[in-house]
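All protein chains but one are shown at their positions in the complex.
Right after this comes chain A.
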Amino acid sequence: MTETAESFKAKSTIKSDDREHRRKINFNINKYNAVVPVAKHQFSELMVARERAKNAKWRAIETLDQQLEEFERQFTKRGGKVIWAETAEQALEAVEKICKEKNCKTLVKSKSMVTEEIHLNQFLEKQGIESVETDLGEYIQQLDGEAPYHIVTPAMHKSKEDVAKLFAEKLGTPSDLTPEQLTLVARVKLREKFIQAEVGVTGANFIISDIGAIAITENEGNARLSCAFPKTHIAIVGIEKVIPTLGDLGLFWPLLATYGTGQKVTVYNTIVTGPRQEGETDGPEDMYVIFLDNGRTNLLNNPKTREALYCIRCGACLNACPVYKNIGGHTYETTYSGPIGSVITPHLKEMDDYKHLSNASSLCGNCTEVCPVRINLHELLLENRHEAVEFGMATYGERIAWKAWKTGSLNRKMMNLGNGKLKNWMINKVFSAWTAHRGKLNFSNKTFNEMWDERNGKG
């Protein structure tokens, strides 16, 4: 077993037995579950909307090179700059270069999973630049020194009491503040940072190819401040975030809001087309878009896993996943957790290090059921399992076991060999993991196959 797999196993064992964790997660996911069905009512034909969204993403991904170049053509016309980063390192170098040019000491950033993926905050800290998370959930996580627990709801595993305690420890506030009071504390702290910051960093929810713009969705207005207040705006975006046309937002905005947070539409939706133009009163002087590959083209290269790039990062599959709900986001030790994380991480990183995530699923299929763009998530987990075997990553024991299984399953007589007692002894011994917390299996003394003739008078 690889180190990553061992660590996952150990952490998942602890978390799945943690009742307090289970209670908090169920409380928060139940709130989500209560509002999503209401938001769904805004669609007269929900399945048609989802299929159309999938088709739009299919078109975007099948013509990804052209879409990105079209974006670049349009965006650079207005003075925006595009940087192509094949790796996390290249993206970080680009940010470093810009920050040096702008003499940046403080940087504000809005919530972005891509910046988590490239570990931007840690990198900037080493450069002596203060990088401040301005989304409330991310701010809480940054104060606590933790990675986001969930791709949409970063502090989902914390109760309001946990947050009050954290603020008291880190910011010296009274330990009994209400969520409203805590929000106001964060607001005061963050407003200062918005004024100080030389550079603002955001992600993007969509790359709109035909008009050369990015779209940002948020509920707090902090992303809007991050991209408009500082003199320089850097958007770091995964290349798969493309939608072909501006018109597609009419479909994607309500879908993302419905499946992400159970809203009809998210509170702030911003389309950013470039730096401040002549005659405009606000906006940054410079705007950069960094297109990040970082393994995404591995998924693109494989026609079977390609559809995983349709993901709009709504988090619905995490909320629907019984494994996620039991082990929590941190146990995965990946940037992207839950079903979509288990599907893409082995391709973004190393299959051998992350293949165990594809096996850590009961294949219940609920992720596929809830995905707004209809990614066949559980089938992609099966695809990963298959790929790992094809790459020769299965253990010797497993390979032998499945060969034996095949021989036995092709030969009816072998399946009738031995009596129940012998099988009980063997199976209960081999599968000690079965009997640790479950009663023993009890084999029938004779198989159905053997009993059939006896009961039909032919025995």
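Just a few scattered comments:
Note that a residue touches a chain if its C-beta (ideal position, glycine included) is under 8 Å from a C-beta of that chain, and two chains touch if they have at least 3 such contacts; residues count from 1.
Here, contacts and distances are computed from a predicted model.
Hidden chain, UniProt protein name from the list "Aldehyde dehydrogenase (NAD+)", "Nitrite reductase small subunit NirD", "Oxidoreductase" or "Phosphoribosylformylglycinamidine synthase subunit PurS": "Oxidoreductase". The chain omitted from view is touched by exactly one of A:Glu161, A:Glu285, A:Glu350 or A:Glu369, namely A:Glu369.
The chain that is not drawn here is touched, among residues A:Leu46, A:Met113 or A:Ala360, by A:Ala360.
Taking the complete complex into account, A:His386 is the one of A:His41, A:Lys77 or A:His386 that touches the chain left out. Residues 9, 12-13, 16-17, 22, 322-323, 326-327, 359-366, 368-369, 379, 382, 385-390, 394, 398-399, 402-403, 405-406, 408-412, 415, 423, 431, 433-444, 446-449, 451-453, 455 of chain A touch the missing chain (whole complex, contact as defined above).
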